[in-house]
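Next up is a structure, given as structure tokens.
Here the complex is missing a single protein chain, while all its other protein chains stay put.
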Amino acid sequence: LAAVPHYPFKDEIKLRCTELDADGRIFTSVGEFLKSEICQRQGLHIRDLGKLIGGFSINQMPVVIVRPEVILVSLGPHIRALIRSDHIIFFDSPDSKDCVEDSPFVKYLQGKLKMSTEEAGGQPFEFRALEAIFLSVVASLQVEMEVLVRIVSNLLADLESKVDPFKLKELLQYTKKVSRFESKTLLIRNVFAELLSQGKPRAMEAHDEIEILLEAYMKQVEEIANVTAIVKQQMSSTEDFVNVTLNVKRTQLLLFDLRVAMGTLGLSSGAIIAGLYGMNLQNYLEHDPYAFSIMSATVISVSAITFLACSFKLRMLARGTSWIS
Amino acid sequence: LAAVPHYPFKDEIKLRCTELDADGRIFTSVGEFLKSEICQRQGLHIRDLGKLIGGFSINQMPVVIVRPEVILVSLGPHIRALIRSDHIIFFDSPDSKDCVEDSPFVKYLQGKLKMSTEEAGGQPFEFRALEAIFLSVVASLQVEMEVLVRIVSNLLADLESKVDPFKLKELLQYTKKVSRFESKTLLIRNVFAELLSQGKPRAMEAHDEIEILLEAYMKQVEEIANVTAIVKQQMSSTEDFVNVTLNVKRTQLLLFDLRVAMGTLGLSSGAIIAGLYGMNLQNYLEHDPYAFSIMSATVISVSAITFLACSFKLRMLARGTSWIS
Amino acid sequence: LAAVPHYPFKDEIKLRCTELDADGRIFTSVGEFLKSEICQRQGLHIRDLGKLIGGFSINQMPVVIVRPEVILVSLGPHIRALIRSDHIIFFDSPDSKDCVEDSPFVKYLQGKLKMSTEEAGGQPFEFRALEAIFLSVVASLQVEMEVLVRIVSNLLADLESKVDPFKLKELLQYTKKVSRFESKTLLIRNVFAELLSQGKPRAMEAHDEIEILLEAYMKQVEEIANVTAIVKQQMSSTEDFVNVTLNVKRTQLLLFDLRVAMGTLGLSSGAIIAGLYGMNLQNYLEHDPYAFSIMSATVISVSAITFLACSFKLRMLARGTSWIS
Amino acid sequence: LAAVPHYPFKDEIKLRCTELDADGRIFTSVGEFLKSEICQRQGLHIRDLGKLIGGFSINQMPVVIVRPEVILVSLGPHIRALIRSDHIIFFDSPDSKDCVEDSPFVKYLQGKLKMSTEEAGGQPFEFRALEAIFLSVVASLQVEMEVLVRIVSNLLADLESKVDPFKLKELLQYTKKVSRFESKTLLIRNVFAELLSQGKPRAMEAHDEIEILLEAYMKQVEEIANVTAIVKQQMSSTEDFVNVTLNVKRTQLLLFDLRVAMGTLGLSSGAIIAGLYGMNLQNYLEHDPYAFSIMSATVISVSAITFLACSFKLRMLARGTSWIS
Partner (left out) sequence: LAAVPHYPFKDEIKLRCTELDADGRIFTSVGEFLKSEICQRQGLHIRDLGKLIGGFSINQMPVVIVRPEVILVSLGPHIRALIRSDHIIFFDSPDSKDCVEDSPFVKYLQGKLKMSTEEAGGQPFEFRALEAIFLSVVASLQVEMEVLVRIVSNLLADLESKVDPFKLKELLQYTKKVSRFESKTLLIRNVFAELLSQGKPRAMEAHDEIEILLEAYMKQVEEIANVTAIVKQQMSSTEDFVNVTLNVKRTQLLLFDLRVAMGTLGLSSGAIIAGLYGMNLQNYLEHDPYAFSIMSATVISVSAITFLACSFKLRMLARGTSWIS
């Protein structure tokens, strides 16, 4: 029992909180906060806050939590938000130095949020905030996918025309990136699916449209996941192709190696005859006027015959492949 | 937060709209449209239109959306239609130069749509339009499948009788094509399955037949998907076979290579004896009348014995394979 | 839009229709029929008929369609039947020349169908016809499976004792056959499962037994699918084994090749010394009486030392494998 | 149609029936029975009996069938039982020569069955019989799993320290055995799951405990299946490891082979110089007193330089691996 680990929660956390209210005004506060204090002020349970800002780990799973008074959104490293009926708070790592007020996302969001309910077609504040966030998340996935697809397609085309170890190494890096991207996409898809299966958030009960919205964004994420899956299949096809190509190449090289070895064997079998007549022994042909020509011809013939006999055998072995015609 | 991307919708789109009304008349208009305007005129939400004509990307997922007044169909690059109770509009890329009026599909559709409800067995306009589209989509999948199956079967038969690097490269291309085709088929199948699970479209509530229709087309798409899956399995079997064949071939070549190397070793072991007697040193056999014959025989015997000893060892190693009998 | 393919139905089809009525009488008619006419006479929709006899393609999916008045059964190339409350019609390709009347299946079916309802334990005509067909389909799968299992088991046993390229090629053929058989079995299983989930056919509402019947045949088909899955696993295990065996074999051959190359190297390093003394240069040992013996010993020693040094290095490299002890 | 196979049931079967009644008495009868007779006497349908004793094939799927009056249990080659409210009959192959009465399973069962309902905590006869059978089946799986795990673990440990072709062959055998065992375990698990989903057998309606019993045994079977799955993963990891080890080994051997070939090349390039001076041609150094030393040094230098140049090239090629330091 003493071996059971025990890790109490750490209560302090460094945060940058950016609040946008219904008039589009921005309030930013940076510093060390107490989680318990945030929870008390926002009426949250410590567990919900943990899921929202849990250490800003990159492995944190995306999540949208709908509570009676508040919607918590954590969809990637940059979007961790808390949406209420009249304001939205973004939690950010205090280390990021970008100027929040000028980012196009915040500008767009300000525009959307400032609208009166009538202008927004009757959509309540939360709804508009959520839609802006979903739009941004899906657009970000889309861009990331397009970049990955373009780079990987080029890499695959290069590898199919020419096997290159550096390109292969790059391919490995992208295999990992595509896997991670696919995993991220599917997790976000699951968030949408879960929201859909839960029924609409209580805060928006009167709006049929939220389901259509969720479905639309889920479809887009599924489309992205689908393209990613096709890219993965093509990477794996190309990897198989490279392996089979190297196999074929090596078999061809082995065939040529054999020919070279056969040449060496042929010359050796001729050379041994020359070697015998090179011995300082009495071979009775020392003074034969034609011996040199005859023996030279013999040596070359033996070499050639050995080589040709081997070639014949090799041709039989290589049947069923198209490399010797 | 400033790192969050933000991509507003682009509103203009180049389109060719082909409208067929209940009398089979065709109206075509080409040009730049505003998505928002189309939506307003057709009573659509911008999101639904986006799913229908989203940039004409080839990665767009097939979808059939049933709204109270309208059915939206996007089933491949050529069929993006909007069906109402008395007309159907096809959206097309304006770049395609085909003459719409003369295509057999449009001719057939005109025939179907011109029928009075009585002639058509009580089928409403939408129903006939949908059926014509489904028929055309399934026929198109069928043809594509048959072409793929025929080419791939030939390729596989060729590769099984003779491993050829060019054929292997072609096989890779078809692996990718078959994967993409399978993915497309399954997505279309899912569209049918989703429609079936939603229950019949509201516009056709009175017709039991729509479910039977959907089921029938889904079965056909499943049949195509099934054949594709079998083809994929056979491609992967053949790839395994090629790899194992190359493995076997290389092992056979290695065996022969060894024999050649053993021949060279045998001749070298004989040659060294000849080499010793070739040294300009006193070997006391200089004048021996039989020395040449004896040494020649010795050299050849040593060569042969070395080779045979190696052959015996090789025979032991090659046990468990059928290449040395 | 002009690129959309369009394929109208072909209406003529060559058929052999074999009708068995409740008295076991057989009527056969061969010839060209119009699909539309058959449909009208039998009260079928053209789509249902298409699923039943669709071109006699071997890729056709098995299907059992239960309509209010009729049951359509298409379970393989030989069984495409239409069952009514008092007769059953088999559709067959007119090219098959077998004598239908004498086949044991038809004999058995005649026996079953001729029974009065009382004799048959209250089972209606359709029920008996269906059971006879299911029995025959399952028996046919069973026989096919047993043949496949027997052949494949022999092949695997042969390959495990001796890797043989011809056997490997045969294995590939059977991999494909087993895959196709598994696919067929699972499709038939799905037909039973679908029938079960639909509830009993309306024509047989009063009979609890139909569900038990379906379940029993489904279990048998599942048993066959299960054996097939085990066979597939064993084929894949054996393929892995062959690959690993060839890998091991090649490593062993490489080790031996190295030994041969080392022998050649050893002899070459000795031979170079002999070669030096074979030069027509003054080596001052020309008349030394022991030079020949000493140099011969030196040459042989250098050869042996070189070989042994290499052997020592090789032994170090081969650690972790059991081939050099 | 004539090609449709038809296989009537064979009615005779050789059986040994062992009956235990509620007093624990045993009646054994061996011989040839008619299936139809058994069915009539026991009130069974021929199909149910077929599932119970179907030819004693080892591929028979496990099954527990609950009928109003009787429970049929077929869970492996040794347990094919028919349980009624006051007795249990085991069907056995008549070839097994074991003495039934003395087996510990039967002894235990006798003890359980002899109890009065009060002693057994209100459990009816069928319940106690079922529990005894389940206990025995799960214990038997447990033992088989433990034996497999122990043998396979040893095999894997051996293979990881030393790649041995005989051990590899053994591993293949166990891969197959583990696959078959996993399949068996999952089929038995499915039997429990199916029973649970059906609700409790009608004969035991009053007893909540049957569900808890089934769940408990199902959990144990799942635990066994889970361990088996882990073992399979480890076998596949080790197989991958062996393949990668052989790959590494072969690359190392190839490196050494290259060194040997480079040595031979070096010596050949030296030898050719010696060969030139060995020609019976006038080289003008015949009487030079230092020529022999100089040429010998040249020959050896050329050999060494050739070898070192190749070594340098090889070192460049082998970068990225840890075998040349």
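In this document, chain identifiers A, B, C and D correspond to the written order of the chains, with residue numbering beginning at 1 in each.
Assume contacts are C-beta pairs under 8 Å (C-beta built on N, C-alpha and C of every residue); 3 or more make two chains touch, one makes a residue touch a chain.
Every value quoted in this text rests on a predicted model; they were computed, and no experiment measured them.
Only one of A:Thr185, A:Gln220 or A:Asn283 touches the absent chain when the whole complex is considered: A:Asn283.
The hidden chain makes contact, of the residues D:His45, D:His78 or D:Lys114, with D:His78.
In the complete complex, the hidden chain is touched by one of A:Ala22, A:Ile53, A:Leu195 or A:Val299, namely A:Val299.
Considering D:Ile38, D:Val70, D:Val106 or D:Ile210, the position touching the chain not shown turns out to be D:Val106 (whole complex). Mapped onto subunit D, contacts with the missing chain fall at residues 18, 78-79, 90, 92, 96, 98-100, 102-108, 135-136, 139-140, 142-143, 160, 212-213, 216, 219, 222-223, 226-227, 229-230, 233-234, 237-238, 240-241, 243-245, 247-248, 250-251, 254-255, 257-258, 261-262, 264-265, 268-269, 271-272, 275-276, 278-284, 306, 310, 313-314, 317-318, 320-322.
For subunit A, the residues in touch with the chain missing from this view are 1-8, 45, 47-48, 50-51, 59-61, 63, 161-165, 168-169, 172, 175-176, 179-180, 183, 187, 239, 242-243, 245-247, 249-250, 252-254, 256-257, 260-261, 263-264, 267-268, 270-271, 274-275, 277-280, 283, 285-289, 291-292, 295-296, 299-300, 303.
The rule is short, and it goes like this: only the chains that are shown with their structure count from here on.
Following the contact convention of this document, C is the list of chains adjacent to both subunit B and subunit D.
Of all residue numbers used where subunit B meets subunit C, under half belong to both copies. The two sides are thus made of different residues.
In terms of their C-alpha centroids, the spacing between subunit C and subunit D amounts to 22 Å. Chain centres here are Cα averages; for subunit A and subunit D they lie 35 Å apart. With touch defined as above, residues shared between interfaces to two or more other chains in subunit C number as follows: 243, 245, 247, 250, 254, 257, 261, 264, 268, 271, 275, 278-280, 283. If the chains shown are joined wherever they touch, the resulting network is a simple chain of contacts running from one end to the other without closing.
Chain pairs that touch one another, listed by label: A-B, B-C, C-D.
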